[in-house]
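Apart from one protein chain that is not included, each protein chain of the complex appears where it belongs.
This part shows chain A:
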């Protein structure tokens, strides 16, 4: 009886695991298959000819893909710089200072997420047209940073809140100015969380589509826009390869989170 129950449990677990693996790996396997399919059309369940022609096309130094990868990374780096420059002081203030309207501040950073993004970006694009910055990298960075701040401020606030205030006071106590204490004690201790928030903003920027579409097209072509164009043009191979490239940083980030970020920082996100 007990053996029967345990067999049933093991079978159920295996079935659930298989289903989970299918949901997770299925789409990825499809992407991988498409990226090496040189010819694949309907009645066939699998590609007719395999080859790396499209990979070569994408990674050709003069190709569109490499250029837009460059644009994407450049925009993402600038977005991280802008977002951290704002979220480090803002996160510290939210974590440490007794701001009377702390909750209001938190909600303010969340607000852009509460409305349909298309509606917001259409208005942003209109304003950017008027001041003549539409279609520039600067405009795209602004849109990405506004989007990334939601996460980076919350994560930074959690990272600062996880640093024991006594550690900072101990530095002040033996002669450090507030700024000195911040840069030698608080910031280094909050660094893993800050770095994580930076990576998060980087990733968000890397695969942001809607905002880039409204304020960047046609002058600025990022990787997701290239993917969109390729997919719309029926070039599933290039679209799949682009998608796989976009996947790499996300996986690296997850590994970083798992390795470096302490549970007590994660627990304070949004608190």
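The criterion applied here is as follows: a residue touches a chain if its C-beta (ideal position, glycine included) is under 8 Å from a C-beta of that chain, and two chains touch if they have at least 3 such contacts; residues count from 1.
Please note the rule applied: contacts and distances are computed from a predicted model.
Student: Given the options "Carbohydrate ABC transporter ATP-binding protein (CUT1 family)", "glutamate synthase (NADPH)", "Aspartate carbamoyltransferase" or "Fe-S oxidoreductase", say which is the protein name UniProt records for the missing chain.
Tutor: Choosing among "Carbohydrate ABC transporter ATP-binding protein (CUT1 family)", "glutamate synthase (NADPH)", "Aspartate carbamoyltransferase" or "Fe-S oxidoreductase", the correct UniProt name is "Carbohydrate ABC transporter ATP-binding protein (CUT1 family)".
Student: Which is it among A:29, A:48 or A:170 that touches the chain not included here?
Tutor: With A:29, A:48 or A:170 as choices, the missing chain is touched by A:170.
Student: Using the touch rule from the top, list residues of chain A that touch the missing partner.
Tutor: Output for chain A: 98, 164, 166-167, 169-178, 180, 184-185, 188-189.
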